[in-house]
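Left out: one protein chain. Kept in place: all the others.
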Amino acid sequence: MTSTDFLDGIGSQLDWQRDLYKDFHREPELGLAEHTTSARITSELTAMGLEVEHISATGLVAVLDNGDGPTVLARADIDALPVTEDTGLDYASTVNGVMHACGHDMHITALLGAVRLLHENRDAWSGTYIALFQPSEEDAAGARAMRDDGLTAKIPTPDIAYAQHVMPMPTGTVNTKAGPVLSAGDSVKITVFGRGAHGSMPHLSVDPVVLAATIVLRLQTIVSRETDPGEFAVVTVGASNSGSKSNIIPDRAELLLNLRTYDMDVRDRIIASIERIVEGECRAAGSPKEPTFEYYDQFPLTDNDEDANDTVTKAFEDYFDEGVVLPATPATASEDFSEIPDAFGIPYAYWMIGSTDAQKYEQAAEAGTVNTDIPANHSPQFAPVIDPTLEIATKAQVIAALSQLGT
Amino acid sequence: MTSTDFLDGIGSQLDWQRDLYKDFHREPELGLAEHTTSARITSELTAMGLEVEHISATGLVAVLDNGDGPTVLARADIDALPVTEDTGLDYASTVNGVMHACGHDMHITALLGAVRLLHENRDAWSGTYIALFQPSEEDAAGARAMRDDGLTAKIPTPDIAYAQHVMPMPTGTVNTKAGPVLSAGDSVKITVFGRGAHGSMPHLSVDPVVLAATIVLRLQTIVSRETDPGEFAVVTVGASNSGSKSNIIPDRAELLLNLRTYDMDVRDRIIASIERIVEGECRAAGSPKEPTFEYYDQFPLTDNDEDANDTVTKAFEDYFDEGVVLPATPATASEDFSEIPDAFGIPYAYWMIGSTDAQKYEQAAEAGTVNTDIPANHSPQFAPVIDPTLEIATKAQVIAALSQLGT
Amino acid sequence: MTSTDFLDGIGSQLDWQRDLYKDFHREPELGLAEHTTSARITSELTAMGLEVEHISATGLVAVLDNGDGPTVLARADIDALPVTEDTGLDYASTVNGVMHACGHDMHITALLGAVRLLHENRDAWSGTYIALFQPSEEDAAGARAMRDDGLTAKIPTPDIAYAQHVMPMPTGTVNTKAGPVLSAGDSVKITVFGRGAHGSMPHLSVDPVVLAATIVLRLQTIVSRETDPGEFAVVTVGASNSGSKSNIIPDRAELLLNLRTYDMDVRDRIIASIERIVEGECRAAGSPKEPTFEYYDQFPLTDNDEDANDTVTKAFEDYFDEGVVLPATPATASEDFSEIPDAFGIPYAYWMIGSTDAQKYEQAAEAGTVNTDIPANHSPQFAPVIDPTLEIATKAQVIAALSQLGT
Partner (left out) sequence: MTSTDFLDGIGSQLDWQRDLYKDFHREPELGLAEHTTSARITSELTAMGLEVEHISATGLVAVLDNGDGPTVLARADIDALPVTEDTGLDYASTVNGVMHACGHDMHITALLGAVRLLHENRDAWSGTYIALFQPSEEDAAGARAMRDDGLTAKIPTPDIAYAQHVMPMPTGTVNTKAGPVLSAGDSVKITVFGRGAHGSMPHLSVDPVVLAATIVLRLQTIVSRETDPGEFAVVTVGASNSGSKSNIIPDRAELLLNLRTYDMDVRDRIIASIERIVEGECRAAGSPKEPTFEYYDQFPLTDNDEDANDTVTKAFEDYFDEGVVLPATPATASEDFSEIPDAFGIPYAYWMIGSTDAQKYEQAAEAGTVNTDIPANHSPQFAPVIDPTLEIATKAQVIAALSQLGT
């Protein structure tokens, strides 16, 4: 028997997986508060006869020790988002204002399915398989939380790490790419200071509303003038807030920025430019106090190792039918997954699972409206098609594992 | 006996007035909710043997009918502000977050004192005196509320109207000026629309944060380029708010503007310019939806009738010592008082009562720090000196009345 | 005989003055190059039997020593403008591109007429009269040139100084005002530096075109936010120039600013703000080199001495019919006249002579189009009506002199 033959047996466990998926979907939990989710994952693993190690408040790991061979780590993220679901699904979120709008419920369910398949077919492989369930991906806090709680000391050092993500591409596809696939992401809260005054006495003020406006406009030049035209870079001011009454000039303004880059040098240069611009504009305004910069939600670049990606891509192509494995386009989104392999200093591969109804996708593609008609991740309408998304995602985790551990 | 001689008797009622003032100061109430204040005024007037007519929920009027002669209306505003008092006074506000930070308590007390003096000395004058206590001056709602409740039908038509206001000028002074003394004030809430998107995908958005910034900067040109350099005009963007997260481009921005002018033509031109600028910038941005403009807190120009002001100024000069009556500088603040005489189509005069410790004022003036060291109206530290401010303000109302009614 | 009776004799010299005026108008000369003009003034004065002292290349002075009494200085400016005349007058400029578009030809002719009247009627007055003809008023260089050439040492120290200017007000009027009548004016050339690059490679540049744009917008806030709303202030960027080809990012930008103020403190604050803003914006841009500021064409405030103005106004009112002497409105223009009295430390008065057809003015005033329909100073259509403007201007100089020197 060849090493992937046992995947044909997935049919017998798919109903269990579908129910699991719907359960997770009904009970979404925000980052670092995934207590119910973590408990359910634990009970499922325990039911399989596996031991669970809790790392950080809501993160956990199951180690399948199966003789000599390499060690593979597969990671699923488990947190949901502060989004009010608007899908009309019968298994929609029951938690007001919280939703699995990024498909992490699918990631959990696929990894649990892969663990079960690998656990029940230990003769088909040899080595160590580590299933890692990570909290709080959305605000880049979960991988760090597990590292801070001693991850590298608590589990065997893997040789390679894998993760996958559902995306608004046609269901039935697996999308891979060597090198950068997800951008680095950084957020920064900037506070600039003016001097408050009655709205009728501007000459007694240093107006922070005007100051913020000059900063917002000047920041545009980082992308338009300072960045190599072919280089990927985004500088978004997602929020600009100052004042609350028409006739009171406030004494400060607050800006929330989000940056996306594919190159750490570009990122560092952009951050330097932001600080230079804000400081220059504060000086131009006669601001009475230095601006402050608070960096948060800092996501690393997800930069697939060439060999790791090639091996897994070839394994996918060998197993799946033609047309399933496609080249991925780099996405502007960000992930904290890479912090886990980086903690061990090991290579990794990250791929994407199509989850949109293929026919709808094709129609939107023909109409040129993929970006507007297909609800993307974080949308209140984001709703992965369960079949065959769940089966493909489960098999992908197993195949990736077997590309290292297969006998 | 000359008509002002009875003012010498004010000494016997000043203790009553000082207690009244402190009581009002301790129990400030916000506009249109001045129930306790209104009840106390009523009880004081009733105690004098006067009848009170309630006009609007918290406004009221007492009419002193005293034979043939002209009819004079004197108005005091009675509302307080959402300010947390920070004066350290032993009669400081006992209501959390509310304070008589604009001195209306002084206006009430002075008018009650004037009513008592006039009522007790009816032989010194002839005609009709109307004491009007108006709610909710701060948001330009109170004069309108009394008009809407039938003010003009419920009281005799006056020949002239008076009002006064305490200001951060030296106590012991009365400050008058013909023509415009307080600016017209207008607030407008502007909402502009973009298209929301994930922060990493600006090309799918129409960015309202950038749009708001261009509007804020372009609005500066209304004063700097479009207004005659010698003309008074203020266009303040007191609040500019858009978005709440760094990585979500919001779908709208909200601006709160406050305008101050001394000329209705200038005001109308400025409003037209604001709308033109906002519409032009929305077009430049490719905004998907027309901006909206909601006007509120609209204060009229306070524009003293020349004769009315001359008469009252001369009467002040005749009665007070030299150095008490000074020329007032037009203030950038606004008032809704003039809506009352305008409802009757009668002339009016509005003057200012100095309420700052004279020595402190002089020191600040010498240091050139009047604007920064002397707590002005609306400041948590605003604290009129009771003596002689209260006496001067009471006498000023009586003298103004006698300038019309004196026998 | 009262001291002004001899003014009735002006009729006999008016034809001479009209011809003189037309001659000066036909041969305008730019500032510091008024050689023909200066020679003609000299020959006219010499023809009267007066001695002329040349001070600076083209400035000159005639001193009428007439016994005991005060010393009065009267000044006329003599330069023309780089404007192409478009009046259609039969005595229009014969010099291509140069025109007496500011009426200095009228000032010369009136002062020559006044000198002749005073010279021929020495028994009507006593003291010293100094007629000063000043070059190059338009670029604020002429008064300085005469001071630099020893003006204060070369002539007796006057007790008072006078000057007048034709303005687009109705002919037949003289307009006076105590205190500030003309603004202070300052020009500054600002050069900011970027780094040039090919237009397709913005990331190799520091873009001075964008930098200049941010400066122009930020400068608007000096008037809109930093200046007391009632205070006169103008900050104009009259020229902004950078680059010459679409596909070359230039390495610098040049801005020419013009400021107008009525208060030297306001002026100094504005200049400080300009430098602060430009330096802050250069810092925000990452400019590789400090900006430079070159100040030029600096005109002082023309601030009439209260007594000097009152005396001359009263003398005008005594002599002229009712309706001739009017209160002047402060103008936004500037003058360097006051540098001359300031050099001596003496008071001065400066008044304005209406020169527009009264009927046309009235029609424009009724239509509210004075500013657009009446060609103002510096316009190619500026054309003072000769009668009675010339007679009024001549008499005004004599009456002002007699207010000090009349016997």
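By letter and in written order, the chains are A, B and C; residue numbering begins at 1 in each of them.
Basically, contacts are C-beta pairs under 8 Å (C-beta built on N, C-alpha and C of every residue); 3 or more make two chains touch, one makes a residue touch a chain.
Owing to the predicted nature of the structure, the values given are computational and were not obtained by experimental measurement.
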For the chain that's not shown, point to the residue among B:H54, B:H119, B:R225 or B:H378 touching it. B:R225
Could you tell which one of B:D186, B:D207, B:D251 or B:D357 touches the chain left off the display? B:D207
Among listed residues C:L256, C:L326, C:A358 or C:V385, the absent chain is touched only by C:L256
Of C:V209, C:L326, C:I346 or C:V385, the residue in touch with the unshown chain: C:V209
Touching residue (missing chain; options A:T109, A:T221 or A:N377): A:T221
Residues of chain C in contact with the chain not shown: 183, 185, 187-189, 198-202, 204, 207, 209-210, 212-214, 216-217, 220, 234, 236-250, 253, 256-258, 260, 297, 332-334, 371-372, 376, 378
May I ask you to list the residues on chain A that touch the chain which is not drawn? 217, 220-225, 229-230, 232-235, 260, 330, 332
For chain B, which residues touch the unseen chain? 200-203, 205, 207, 210, 214, 217-218, 221, 224-229, 231, 273, 276-277, 279-286
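Keep this in mind: only the chains that are shown with their structure count from here on.
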To bring chain A onto chain C by a C-alpha fit, how many degrees must it turn, rounded to the nearest 5? 180
Any idea how many Å lie between the Cα centroids of chain B and chain C? 44
Computed distance of Cα centres, chain C from chain A, in Å: 70
For chain C, residue numbers touching 2 or more other chains are 217, 221, 224-225, 229
